[in-house]
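Submitted below is the structure of interest, expressed as structure tokens.
Only a single protein chain was left out; the remaining protein chains are all shown in position.
Now for chain A:
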Amino acid sequence: MRSLVLLLAAVLAVSVLLAIGVGAAAVPPGQTLRYLWAALSGGAITPDEVTTYQIVWQVRTPRVILAVLVGAGLSAAGVAIQAMVRNALADPFVLGVSSGASAGAVLVGVTGALTALGIYAVSAGAFLGALLASALVYFVARQGGGLSPLRLVLTGVAAAFGFQAVMSVIVYFAPDGEATSTVLYWSMGGFGAATWGALPVIAAVTLTALVILRGLGRRLDVLAQGDESAAALGVDTVRLRRGLFVLTSLATGAMVAVSGAIGFVGLVMPHLVRLLVGAAHTRVLTIAPLAGAIFMVWADLVARTLVAPRELPIGVITALVGVPVFVTLLRRRGYLFGRA
């Protein structure tokens, strides 16, 4: 287990370094390291390197770091949500967060609301939309004080349809094509808008969520045994579900606000990791963030280099790469989920 963690951490570090170097202006890993070191320690670079340095430090580094954070966060959120609603098909967006975020972003984009927030206006709109969707799902799904897994999923799916309809209406009546591209961006996702400015918030939210979720590992194991067993094992499922709901909604909302709804990772990474290390959540929540981060860095790399200078939406890559890998693993190993 420890060697697997170290291995993945090393792979992640190398991936990050390579990903920062690759692009229209290719930078060898050694030079990338030197630039990063210069940026962190305030060291000197020669004047003719300034352009490359700025690409590396101002454009690519925040982008790759964002990919790491979102990859890790979505994977962990996926694990938690699958345990929370006890459903193999659940992902971080099953509770309506992504469509809520898209609707919020589009609404802000079209109406020009929240202009006081400057370049963060659309992200803020997305975050608010995500929270609104979550709150709506929460209050509708609530039943006798508890959140029943099935009601959560059903309400989430229904809310997603509702928000999509709202979005379609806005796009239909919007005067220009901008609304359409905003919708496309938010529903496919991407890290093109990454800046240093937005990173601290998303880093704080994601890392906090990762730590808390991992700390809940054993209680998630108990939750996965079913509510009856969980009660007998002393876990208050009502409180745990409520906590998980709030935590994953906030984290997912924050991630969607900066990178759009990048699908597939939060659905498949939990299953992939369980195939490798078994079902116990403490292990899964240790490995899944690392694996998700690596996957996302590479997916983003492919997305921005495959048809350069154009950029593919990253959701396309995660699905194109993830589906075959997942199907292959599923067929090769005896992976059981649900009634065998």
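The working rule: a residue touches a chain if its C-beta (ideal position, glycine included) is under 8 Å from a C-beta of that chain, and two chains touch if they have at least 3 such contacts; residues count from 1.
Definition applied: contacts and distances are computed from a predicted model.
When you check the chain that is not on display against UniProt, which of "CidA/LrgA family protein", "Exodeoxyribonuclease 7 small subunit", "Iron complex transport system ATP-binding protein" or "NADH-quinone oxidoreductase subunit A" does it turn out to be?
In UniProt, the chain that is not shown appears as "Iron complex transport system ATP-binding protein".
Taking the entire complex into account, which one of A:38, A:280 or A:329 touches the absent chain?
Looking across A:38, A:280 or A:329, the contact with the absent chain belongs to A:280.
In the complete complex, the non-displayed chain touches which residues of chain A?
Its contact residues with the unshown chain are 83, 86-88, 214-215, 217-219, 221-222, 224-229, 231-236, 274, 278-280, 282, 334-340.
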